[in-house]
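After the structure tokens below, expect a handful of questions from me.
A single protein chain has been omitted from the complex, and every remaining protein chain is retained in its original position.
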């Protein structure tokens, strides 16, 4: 059973391979009457696209999105929205070498074994290029969420062992975008940038963590028992290429606390809103948003493609040596930021629509 | 849109509240012809049930499961299996105090706000009691997985700041069950036990981490782009009450490595199987199992119910004091182990069936 | 992949076999705050249950429904509602004869071949007894629809070649229930009753057609391209045991008309509502309700169990003779009426909730 769709009321179906003629997705469930043009989507793709800075791959992909359906006279019609991004350099290179081997920590081996066939060029379906379509879909989800005044901000929280020190309440889009790492702690950002450049020079790669905060989410998003808000966020995040972990609120560190430290004490604020003094819950209690900021962190491994010699096996199992080539990211983190934003928006939009069905019935 | 179902081919639909007449679930998609009786399921419920040791709640719940459908003459028929567990002490106490307040870090507030109504007794639907049904369903999933020689083992990896030192390859069911903490590092287990008893005496609670390993999973489980094996595991784990995070393979620690340290180098073993020397991938590459052991960790927060005085608000927002009562777990970890086992089994069984559909077509 | 669930926002998961300990279903997606007790459901089960009149099977099944979850203090909580109906006479008879043969036009052969095993007693899962759970779920759907002033009425439109002559606008619940056939044309009802009694005396059975009208459905229900309202109604109706066909609006007879006869001409009524003079569309245009009455017809075959000698084969394929026994319906139509009502209510409720998600977003 194919797993190319995500979401229940706001649903995306992703298709396409790295070096095929195009990639894209179909967005179902976008409400009617929302203003939407390609220019609403393009800035998000530009954040994800290669070649933005020295820190990321220097490949040249324009990533121009086209809306093929679901919009008339600049407004959504409530019907399926088809998004298409052409691949510029499709199948231009010779991939015959890759066809004969399994690159370490890539999906070459598992795709070949599972399907008995794989699209070798650029990793085919397993390429992170497929996330561009999700970013485009996420831009539409964000348009829907703007109606509800929900804001999503992600940033690079750590690169290797360099961690940002950030008051999440003070983070702004401008601060995140003020540097190529997308880290709002400018001191850490500088150190991260230097680290990434050094790693790149060494032909190596490095991992890190993205943090995301959702502001303005209404109370009530999340559908227990299984579609708890954090459960769907976790699934969304772990579906992103190279992600290795998810934690929300106090996360793994919270396991070291005792209950009297960890519990978030309720109080009523001056606007008669019930809030909590601390937010170890990360804005979610019992799987349902409680009106506080939702926040979580996503771990990303170092990119598997190295610009150095590595041992591996060919498709017959013989030991061989292999050297990565082409233009790859030394660190996926800066480009992961818009992907985390997008997947978060898709989850929130789905749950927001699900909530509408019941709170109005 | 209700979120009470989980899985696509092997699907469970969970129902019931903590203090209603019964809880249960319907299991759809179990293949026909599998030997199954209540005695296959009961041992897993016994691992989860209260009152097993000093470390967990002393509530008395027999948790006797009944199979109401889908089995004839001791074998599954391929039709929906209905499981029911009666609640012994339902609605016996006076919950009028709880009806008027929101317990800190519980779901009282969010359920009330989302639904405009809540079942106060024992937390109703938000109670971890609902996981008993999942454990029962997981026992059925395990029966299916046994056919494919897939084995699942979970254990307590840390309690507070006490971490086990464990060679995952050496862990056995017997070792896990040799102590009430369910930690196969017996030295750590002793320290954890003492810690939990001290915490309990203080009327407090403590968190920790469960680790899980899946042995014998065939190559090919997982359905990209979104239903990657780790993505569905993450969702399953984050749907468990009190869970705060999920990481697989190298996880969050792996983000501090560089690519040349992190990549898992392929080799061919003496049986002509392609394997990897290291397993930072946690047995999953590109969302698909690669034949190595699958392993992951799940963070659990300290239980929110404390046997001590806490500040909170009543349902009108007025500040009040509240003191937990009843018999609650000082540490959820030992009882979380069979729940992690069960949810893992459900995910694996679902993906194993999904894989059958295609590898035979 | 099991097909025991139906619906998307309002979803039922049906379980149980004819002669197991119980049957039941889980209803997900019922909005919170709806008054609900067993006495809201029981009258619908009483309409479906055996032994109501001479026209139907004389089996004695009390069909007492229990609500096990999802309701507190007489109101729905928005969480899964579990319904259970105990089977009284489970496995009391000797079914060893049936185990060795395939009854003509029953599901014995296909279940055995598909699953390699079957529950012989009373037909197991293939028994129409499973529809009792759907009727109970439909009663809940009707409670939801009452909020929206949607009314559903089904009746027997024909038995064999005897057709009712009915002005659908004049049909009332009282008129339908005024006779055991459930046909509001009292002259036809009398003829149908005599026909059924004669057929029963002959040890034979007879088919017929149920007609259903939905009054008060708002404009906008139905989700093209595939979840058109008529498509989901068709699926619901064809999932009922013994059903052979579905037509809405002008149906099969409409294929003999030309467009200028068939088109429904719009006009504006005195309340500024846009309506149509005729209603060949059956209240649905382009898959979406248009505010006119929705009506459709469902064909039911003659019951397969005859009280007479028939040829068939045993499970080894040898020709044998077989004589039906027990107490069976000579005509399923009177008891099909509440089932059609229920499945219609479930479809309407599902689409009504789906519509809420978008019309409020």
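Quick notes
Order of writing sets the labels: A, B and C. Residues in every chain begin at 1.
Note that contacts are C-beta pairs under 8 Å (C-beta built on N, C-alpha and C of every residue); 3 or more make two chains touch, one makes a residue touch a chain.
This structure is a prediction, so every number in the text was calculated from the model and none was measured.
Set against the missing chain, the residues C:39, C:170 or C:311 yield one that touches it, C:311. When you scan A:80, A:168 or A:202 for touch with the missing chain, the hit is A:80.
The chain not shown here is touched by just one of A:47, A:103, A:118 or A:182, and that residue is A:118.
The chain not shown here touches chain C at positions 1-6, 8-9, 14, 102, 104-107, 109-111, 113-114, 125-126, 130, 158, 160-161, 199, 204-209, 219-220, 222-228, 230-239, 244-252, 254-268, 272, 274, 276, 280-282, 285-291, 299-306, 308, 310-313, 317-319, 354-355, 357-359. If you put the missing chain back, the residues of chain B touching it would be 1, 8-9, 29, 31-32, 78-80, 144, 147, 224-225, 352-354, 356-361.
One chain of the complex is left out; on chain A, the residues touching it are 1-2, 4-5, 8-9, 11, 13-17, 20-24, 26, 28-29, 32-33, 66, 68-70, 72, 75-82, 84, 114-120, 124-125, 353, 357.
The criterion applied here is as follows: only the chains that are shown with their structure count from here on.
Between chain A and chain B the centroid-to-centroid distance comes to 26 Å (mean Cα coordinates, whole Å).
Chain C has its Cα centroid 46 Å from the Cα centroid of chain A. Residue positions of chain A touching 2 or more other chains, listed in rising order: 1, 8-9, 224-225, 354, 357-359.
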